[in-house]
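Here the complex is missing one protein chain, while the rest keep their positions.
Should a chain be cited, it is by its letter among A, B and C, assigned in written order, with residues numbered from 1 in that chain.
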């Protein structure tokens, strides 16, 4: 399809190589396995595949067709047109990782700005060039903490209020570290307990890392200052998982003196895209810059003294350090980090606050309206940002099926991860939800009212 | 919305200018009319307008929702993704007309290539840099022919088989030339007569230009060689209006010895976009290059002998020649010409032939199937490319309303322009119409069968 | 580096985008119509993408830098415009679809007609013209039709100020008129006495650009219009400079009879390296019947719950159709988006800041460059591009030298009435820092002209090519990169 060789050219090239036909190039391949029949459908032209994919896409009901109140780690935000206009440019799209700084200053400076924006937004000193997503960034934080103590501290305390997928991912990543104990994420207790209460007492001299989320999986905000102090008093590190879009309005996790801040940058201008690619945020205090996972871009000068950017501290990485690297990550999510950089720049100080405010205000309006429906209550039990728990009179599944008939994509069924949270739904509201949509949601829920 | 000034900056600038407030800059404007209230709705943010326009666009049923058999001057073709990827680039999109060659070689070389591709496709010597559309290009051809004879020949013969919009546009353009007589486009006679028959006899020593279309408005092809010879024998020029997508398969109009070839380049990779912007093609024989309307890019060298491109023969144009210019055109449709250049390059020799063949074959299949329905007949009366006339048992309006219920966009009602062609429909078939679509059309038409 | 042409990278047998094989039985094409050779390039998709991407970077553009090209209003073109014009419902609708299947398009067009009317003070608007010059031709034909309709057949002349853009006289000529020039006075306004001298019963109308191409608002605009009207003529407004007037004054209110808009200037649709533009025409009530055929109208009024039914109307005394279909719809979507995002307040802010930026730049430059008409300007101003102390240096040299500092030069040698004109239109979307850098650079270039004039004469130095041989281009006339053998 995309091969430019004419028959004549192919012949001429084979002659230069000194073989007769293409098949001759594959003599090293065991003959009995050579040239298998692949069971693939016949090739389509561009016109045909465009048609087929239009149909597949059309078979979905997306958040363009439905009023979306689903969040739980992926959020429906407005992405300004300029974001895609920039990341579609072939210069960004079709470049490799910027190993050659002389011909990669575009990518390098953009990542440097990404690092700067993330550091400032999270209130941390240093951000890496990105990780795969929020879940894997959390897992890498655990790996980093473990290595920080050279394996001498083996306990990881992880709040149950951390996103279930993230907690599962941490466990998967750490299964080879047989000495590590992961505790704290008991989902059978009272899910609404504050991690400040549940975790602080468990921090001890064997604790490498305490992981909490802010706003937490339920959308709630806690002041972690004291918990962080308690951890530091025991010599443990603290990692805060955050939602960067909230940080336009609420205190940065850096202000709680966190050592590591991770999170998913999807809300920063990345389309939902059925779950990926998203953006793993990974920021640390200065002290841990040499322990950080993934790439870092640093400022320097060229031979003529001109400012220039280059990948730096590469001795941490797998291609130099191999099995002793701080992480195995190589390809990260550069283009998505760029998208978020453009997004953060476009919105800037004013817009980032505005979007966060809209999320906050609309969520609180929705919560209040829903709370006024007999049979429903908002049971978050703490201040929240743009997600809240609704206790429902019947199963979330039943409610969501009903909402779908009203073209509403309902909330997340918390009983999936927290068995005690039966009939509890996590609703997310963003700037994309008009008051009309919220009112329509409330009206649809009223049909379940036990009035 | 897109104004970057902060209050402080604005103040500082006013101080430098030496006025106090913005209002002071408008003292020359008559006070009684100054600062009117504009009756416009409140400003929307990007998020809001995107929503509103999505709704408006959604209110249409487009050729993505309907199987399209409508042509009549605008055609539903497949546009490869690479076309838009190129023309979206800010460097092409947000540049002005290339007056400064040192910083416009991208646009200039692209137009030079456009000129080359169009010249080769039409079989002519020279193409201009584009005109607004096929209709205005045709009108400019008439103006050019009139001036070519310094107003001494005043008759323009225009076949009735030229697109009705084009004929109307020619008349509108020429209304100020009170001496010009336009003849030949009698639509009350037998519309199916060949212009070779109807026009040839009318060519005389007062004839400046003969305008015919190929394939004509009804999709039909005639060999104009003899008619052109007859015109040339009388000293008249001949302009052939063409559909460039047909020229991948059928003889170029240049082969008939036409003096001017015009047409609409929309089929060459330009979306239907409800009628515009499209692409006016304007190509001539070498002899008329100094009479041509619009811009021309020529090859030259720079001070170091490097190949370079530049707007040339500008002395023909309005900004130099003012009221003596060959045309008043200034802004043309540069970006659309670029799109067609990318399209022609992507398809190339092989693809252009293929698309033309698909149009031809599918149209002939559809025609044959329709002709087999009792009550329907194909009455083009001459070989045709991808459009043909269907004589129907009832009004086209009624048939189209019925087809629409089957999600089919029916053909053009010829009685709108040719009163004698009652119940006659012009159907267009392109590579976009699958056999299934054609069969569905035939099935739907069968419901009108007089069987 | 010069790029090879698409023909030069062509290689026999190479195929780009492919299409399916026919899924229908085949019919032969009659022998006589079969095309023998098809001299088109043979390249791969990668060849094409790489070729045009590499060409693109040879261009200067708004997206890459400051583009203060006078008379062209090179403001920022919002990216959302592009996305909106490409919505499938818009981009894939056929111009001849039944109106009930394209109510979205028609609602948009109707609303845009209304909005342009509200902005300009003209009660009737046609969206059809394809660009400014096309709008001019339409406007002049409307003036012509108006006079003829009244039986007033002796009006054979259109008056055009000497500062006018070349399209004005050219459009008048195509419409069959004799062009009469009228002078600009020392203040940069139309010289009223000269105007009175040429106004008579042969006057069909005047084409007035206000603010004019000097960037000045003609303070006598009412007198000018009165004089023409008194002679029985009509006044055409060249709306290329409307950016200065948004929310400031409505030309229709002041007495203009007809005017064109440039959506590709004032309303942020991209210029595309030479179009497509869009040049709607607004007219006063007495000219509404003459508008080109068709205009968008409401066929059945809406109700509280239902939208109106939109459709086409045919003005009673229309000048006729001026192009195929209904104008540059894709541009309407962009302009609609832009106007909707600005609203009434935004409109005024645009004009205010466009004028602020121009006056600021003029204030910063007038000690270094001679500004022939030294008064408050509108959205642009014209200064003279020469230095007493460097007689060899011309406006062209200054223009080329600016390229070395990564600026696009201003329009030069226009308007014709200013010696070595440099016409600077900053637009409202540029910030003070950019204007300051631009002013600083022009001041530095003035210094260079003193110390090292050759730096200007040989400029530009950092562009992909240097100054070109225009004489050779016109003499050799290579207009096509590959002439097929068959010709």
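One rule holds in what follows: a residue touches a chain if its C-beta (ideal position, glycine included) is under 8 Å from a C-beta of that chain, and two chains touch if they have at least 3 such contacts.
Note that the coordinates shown come from a computational prediction; the quantities given were computed from them, not determined experimentally.
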Task = May I ask you to name the displayed chains that the omitted chain touches in the full complex?
result = A, B, C
Remark   = Considering the complete complex, of A:141, A:191, A:208 or A:335, the missing chain is touched by A:335
Note = Of the candidates A:119, A:371 or A:440, the residue in contact with the absent chain is A:119
Remark   = Checked against the full complex, the residue among B:48, B:223, B:257 or B:397 that touches the missing chain is B:48
Chain C residues that touch the omitted chain in the full complex = 1, 9, 11, 14, 44-47, 49-50, 53-54, 57, 62-65, 76, 78-79, 406, 429-433
Task = May I ask you to list the residues on chain B that touch the chain which is not drawn?
result = 1-9, 44-48, 80-82, 84-85, 90
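In this text, only the chains that are shown with their structure count from here on.
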Remark   = If you tally C-beta contacts per chain pair, the winner is B-C
Computed distance of Cα centres, chain C from chain B, in Å = 20
Task = Go ahead and note the Å separation of the Cα centroids belonging to chain A and chain B.
result = 48
Query = Using the touch rule from the top of the page, what residues of chain A touch 2 or more other chains?
reply = 46-47, 80-81, 85, 90
Residues within chain C bordering two or more other chains = 14, 17-20, 43, 45, 47, 49, 53, 78, 80, 82-83
